[in-house]
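A single protein chain has been omitted from the complex, and every remaining protein chain is retained in its original position.
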Amino acid sequence: MSEIKLMKGNEAIAEAAILAGCDAYFGYPITPQSEVIEYLMVERPEDRTGMIVLQAESEIAAIHMVYGAAGAGKKVMTSSSSPGISLKQEGISYIAAAELPCLIVNVVRGGPGLGTIQPSQADYFQSTKGGGHGDYRLIVLAPASVQEMADFVEDSFKLAFKYRTPVMILSDGVIGQMMEKVIMPEQMPRLTDDEILERYGDWANTGKTKLRERNIITSLNLDSNVQEAHNIKLQAKYSQIEENEVRYEAINCNDAEYIIVAYGSSARVAQKSMAMARAKGIKVGIFRLISLFPFPKKEINALADRVKGFLAVEMSAGQMIEDVRLAVNGKVPAEHYGRYGGVIHSPEEVLASLENKIIGG
Amino acid sequence: MTEEMIIAGFGGQGVLSMGKILAYSGIMQDQEVSWMPSYGPEMRGGTANVTVIVSDERISSPVLTNFDTAIILNQQSMDKFENTVKPGGVLLYDPNGILKHPTRTDIKIYTIDGAKLASEMGNPKIFNMIVLGAFMQVKPIVKLENVIRGLKKSLPERHHKLIPLNEDAITMGMKNVVAK
Partner (left out) sequence: MDIKDIIKPENLVYKRTELMTDKALSYCPGCGHGTAHNITMEVIEEMGIWEDTIGVAPVGCSVLAYEFMNIDMTQAAHGRAPAVATGIKRVWPDKFVFTYQGDGDLAAIGGNETIHACNRGENIVIIFINNGIYGMTGGQMAPTTLPGMKSSTSPYGRDISTMGHPLKMTELVAQLPGTYFVTRQAVHTPNAVRKAKKAIRKAFEIQKEKKGLAFIEIVSNCNSGWKMEPVDSNNWMVDNMFPYFPLGDIKVNGELVK
């Protein structure tokens, strides 16, 4: 086992990317995630593994560099924060459409507009419902600790290549900026050129040989019937992802009468609220979402049969609550609580809201 | 044991690094730790603060509104955090530059003349270690040996020669903390 380190979430992502055998990082600095590229530049991963790091001229250029390199069969990533992720949406839509694997990290800050650099979870809709144009989905994983920031990198790449689809790690300013203990995984070697040709030679842009037809990376189908067929294929893939890749952590849900649904740093805050509630004799459990897409609909629906109510806690004006309500489907009350615009709710506020909106209501 | 603390002062006073050393010391004792800084424009000479939690258990919220201990190093932070100390908790501050001293009677208040002592020791940079020593005297949650081990981990090799000086500063802080 490798040693315990004290790292920021942003640094952990960067180190984990090197260790995951990532081939290239393309990014543009923006608070509160600039430590990702700063860490990579200090570490000189090109000397360690051959991983390329490039500071692009914009978030837009960075995501299209990712598109190019992903289309060339490489394991590549970018990271940004909310306004930068908005800029990347064009490229993300192309990457999803062209069915390319890549990792996108969003360390969310408060919006809309230039907003604030303080933590937020108001990019839930953008991440899970599309963000860019067209019918597509990202696999979205939400780490709640620095350890998960590290662990989810390799996991994301695996999912990205398994389904040939972009994966987003949706973090926020708290998880990105805080330091915690972290144990890094072992170094995985980068794939060799031959391994890439062998594994991805049937679709990637690696140079057309006489042995195969040319590979084309495109999202254009001028014939709408062909485009519909392509969309149907994408939807089938997303259904498969919903079937196979739901991830969550149920904390004290077995005896719980009330469930707080939360992800990321809100789930951390809510755990303190849970402890305070249980000290008062209120049986509260936390249903922590790890995959935001796919959303654990069935699991929440099943919980709704045996609890008295749900409180969706998120640092937004109410986004994830819509998915929670769809899953609960009216069986019991499901309400929203959250501070937003860069304000982090306190454990006390969350508990008060639970008592007022769900238990008292 | 869970110790939830806030360290707050001016950027440049070593607030964040003091928190980092505490967190490292906790790791050396096999404890769970979290270090959550205020970030952004505050970094540039304005106020800076960091929430540090050291615990025997898995840490839930890294962001808190009430603290077991507040270490306060300027007036703005005093104004902001005096009332966030839990009843029975500790408020440790450097009186240098403080005009409105804390008035709460339900908490334990200590002072450490860190800035003055640091200048007497001829190195203003060890100010934060003097304050850390004062805290360790008041609440011995981390052992000195683990702080030294934490320092070795967190400092680059080329700065290891400064560790004895830091140790002296911690001792200085331990000796000079005053209960109010």
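Per-chain residue numbering starts at 1, and chain names A and B are given in the order in which the chains are listed.
The rule we apply is simple: contacts are C-beta pairs under 8 Å (C-beta built on N, C-alpha and C of every residue); 3 or more make two chains touch, one makes a residue touch a chain.
Predicted, not measured: the structure shown is a model, and the values here were computed from it.
Considering the whole complex, the hidden chain is in touch with A.
Within the whole complex, the absent chain has one touching residue among A:Ile4, A:Ile60, A:Ala275 or A:Leu326, and that is A:Ile60.
If you put the hidden chain back, the residue from A:Gly71, A:Pro119 or A:Gly176 that touches it is A:Gly71. For chain A, the list of residues touching the undisplayed chain reads 23-24, 26, 52, 54, 56-58, 60-62, 64-72, 74, 76, 90-91, 94, 98, 205-210, 214-220.
The rule is simple: only the chains that are shown with their structure count from here on.
In whole angstrom, the spacing between the mean C-alpha positions of chain A and chain B is 34. Within the complex, the chain B residues that touch chain A are 20, 23-24, 27, 32-37, 39-40, 59-66, 153-154. Contacts from chain A toward chain B in the complex involve residues 4, 6, 31-32, 117-118, 173-174, 177-181, 265, 268-272, 274-275, 344, 346-348.
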